[in-house]
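Only one protein chain is missing from this complex, and each of the others stays in its spot.
Moving on, here comes chain A:
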Amino acid sequence: MAEVQVHSYDVVIVGAGGAGMRAAIEAGQRARTAVLTKLYPTRSHTGAAQGGMCAALANVEEDNWEWHTFDTVKGGDYLVDQDAAEVMCKEAIDAVLDLEKMGLPFNRTPEGRIDQRRFGGHTRNHGEAAVRRSCYAADRTGHMILQTLYQQCVKHEVEFFNEFYVLDLLLTDVDGVRTTAGVVAYELATGNIHVFRAKSVVLATGGAGKVYKTTSNAHTLTGDGMGIAYRRGLPLEDMEFFQFHPTGLAGLGILLSEAARGEGGILRNGEGERFMERYAPTIKDLAPRDIVARSMANEVREGRGAGPNKDYVLLDLTHLEPAHIDAKLPDITEFARTYLGVEPYTEPVPVYPTAHYAMGGVPTDVTSQVLADNTTAVPGLYAAGEVACVSVHGSNRLGTNSLLDINVFGKRAGIAAAKHALATETFADLPENPEADVIAMIEGLRASTGTERVAVLRRELQETMDANAQVFRTETTLKQALADIDGLRERYARVGVQDKGQRFNTDLLEAVELGFLLELATVICAGALHRTESRGGHFREDYPNRDDANHMRHTMAYRAVDENGHEGVRLDTKPVVTTRYQPMERKY
């Protein structure tokens, strides 16, 4: 039986990707801070981001934060909370400069300034033409951000608990208000359980791409932070909006940056046609991701795909100078060579949309504080990055805005969490037996004599999500997905693990992760079924138009258990914050 240890910190940050480490740099200098991470910090998936981070520095051409805000709102198909988008796009400039001062090796202009390049959906003067706004370091911007933030954490001696998997969020009733008391973590190396008391907790656990089969996401992106919040009765916002990145390596889903198109790459169908001219006549291949992904899927569906099975399209870089490709896109071209055996200098690269990013997540306000409903904040609880929904991405995130989001709202979360902790005299009381639920889950899985296999259930989940809840959705497909997931959840109750040991039990870990994935898949599909319109990343073939009268609002999903113990999803809505921009038809 595992040992239980108790720790106390002012601030506990869960996750050590970009958002978590950006928060840690702020919180760590102000208050006693611990960072708990399922992985070693430098393994986090921020490091896989490629193309850049937008900010209206105007280093290479005229630009301003208001244009960036407009693009973000329009890109999100008007479901963006405009107050949050304003904060992000204004603070973007300092966020980039902060990183440069920390040492991030940005590409430079001939004058030695931070260079900027074009990216999907980012335009000059409200849609006139593509603008150079993305600050970048070749096609390794995420890698550089992750390394730079880790370097700063080393400098500031941030305390990390590596390979500590947080499995529960502790909330205690204080004078009738659910208040943050800490988290419970499972130590992978030993199997021990650790209770972390904290005055503030920051969730920065990233996304949940592994609900899908074809995804750019890491194996470890299983929506843990969203899952633990949801299980504790907190809502999840806008989970039906999942971004499919247009250019995943065909069949593999490995990301090829939009920067490939920003640098001049062109998408072609099996007939060699530059088909984006038909779908987005003004900015063509640099239309936002939802539009490009849908256009690609449509080309394939209508028989104009490339390859022996006509099941992908082509990303053509062959007209670019090899030296330019080497300087600006070295990694993604290496991916094409390594994994598909394709030489991008001379051959077009097979690509197809890949599940990439959850626009939805744990709802927060602009201070990064988590909301328990439409208006009530949870004292001491913060969230930032992909786990959160603030909502700056609305129904479709623009490329580069995720690296921006983690830096702006990670920083805000770190500062706010430290401030709250310092202003709070005593820790909230822990619930009685705070570790009991986690131990019950862990030991239940370890002791199970069930014969269902984690890998089998996960594959079936991913296959039904790819088939039924991907780029195109209908009532029929979503109902099919929900029925499949229900069946899988029933079988999950009989899942068994072969490794019964305490040390580095990744067999057990994968079983726990699958539990989160199943729960989140239900929320995604329930929201998607209820949203009888098409907006941004959510396209309903049976409701192909945006319906502002009935659906210009956020979805709030709560876990609900009826009197028979049957678990379901209760859906509510939350108004969208509109400041400057009234909804318009979205054309590019």
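Points worth noting:
Operating definition for what follows: contacts are C-beta pairs under 8 Å (C-beta built on N, C-alpha and C of every residue); 3 or more make two chains touch, one makes a residue touch a chain; residues count from 1.
Throughout what follows, contacts and distances are computed from a predicted model.
UniProt records the chain missing from this view under the protein name "Fumarate reductase iron-sulfur subunit", selected from "Penicillin-binding protein 2", "Cell shape-determining protein MreC", "Fumarate reductase iron-sulfur subunit" or "Phosphate transport system permease protein PstA". In the complete complex, the hidden chain is touched by one of A:90, A:143 or A:294, namely A:143. In the complete assembly, the contact with the undisplayed chain comes from A:455, out of A:323, A:423, A:455 or A:549.
The omitted chain makes contact with just one of the residues A:69, A:82, A:123 or A:152: A:152. Of the listed positions A:189, A:493 or A:584, the one in contact with the omitted chain in the full complex is A:189. Mapped onto chain A, the footprint of the missing chain covers residues 39-40, 42-45, 47-48, 96-97, 100-103, 105-114, 137, 140, 143-144, 147, 151-152, 154-155, 189, 218-220, 254, 307-309, 311, 331, 335, 338-340, 453-455, 497-499, 501-507.
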